[in-house]
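All protein chains but one are shown in place.
Right after this comes chain A.
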């Protein structure tokens, strides 16, 4: 599988990152097989979080067996130093490892959180201290939030080395600032920051719980994912061809093998095919009458 430099971390990540949230829905034996499967395909970058149910615990055994082969990303939703330190130690314990390669601020959503994180006694104090102690090698940030907020974070966190944010043909097709993750991508490239894409396989929101009860959803994702091999492949190709360092699989374990296959076969996507995908999804959501209006 192709690899790309993860910003200036010195690590070359495979173009697919294993989102270990998928392990949460598997028994331990299945989780072990899943980790072996992604390693067999050459994946060298894993991402996990303490908020993913039992994912850290289930990743632990195989992670310890293959620790050298894995660049391990983890994250915390704590915004202050004390809580962040506690979560870091908890993750190290649950994973059973002595260091985490990439520790990330998880799910930044509001400007005031950025104030807290970057302020005195903020989470980044704990991140930096852990880095000095060798518990953490690199610092990153993840967000589904406003692109402008992520741009602010780049300005305000000098030692930021990676970013994780949404990238798919729907957001690329929208012109407003609220969807301008391409600006984040460009800026990250200028700054030598590695980029990890999420929501690449999102098809749309789930129907309302009145229409479809949560327990009746066929996938464990936050949103309805694309789920055929062709769609998975075109979505992977699209995300990878935007210039992201690496693309993260959707959270449901049933989809991981298809993403591995797509990532392995990735050979670029030309501009006209990328636009084709943006157009297809734009029309799916289009409120205007149309005939040939591409």
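We adopt the following convention: a contact is a pair of C-beta atoms (placed from the backbone, for glycine too) under 8 Å apart; a residue touches a chain by one contact, two chains touch by 3 or more; residues count from 1.
Criterion: contacts and distances are computed from a predicted model.
Student: What name does the UniProt record list for the absent chain among "Carbohydrate ABC transporter membrane protein 1, CUT1 family", "Pyrrolo-quinoline quinone repeat domain-containing protein", "Glycerol-3-phosphate dehydrogenase subunit GlpB" or "Methyltransferase domain-containing protein"?
Tutor: Checked against "Carbohydrate ABC transporter membrane protein 1, CUT1 family", "Pyrrolo-quinoline quinone repeat domain-containing protein", "Glycerol-3-phosphate dehydrogenase subunit GlpB" or "Methyltransferase domain-containing protein": the hidden chain maps to "Methyltransferase domain-containing protein".
Student: Which listed residue (A:54, A:80, A:129 or A:279) would be found touching the missing chain in the intact complex?
Tutor: Of all options in A:54, A:80, A:129 or A:279, contact with the hidden chain holds for A:279.
Student: Which of these touches the unseen chain: A:132, A:175, A:190 or A:267?
Tutor: A:175
Student: For review purposes, identify every residue of chain A that touches the missing chain, sorted by number.
Tutor: 111-112, 115, 146, 148-149, 172-177, 270-273, 275-280, 282-284, 286, 288-294
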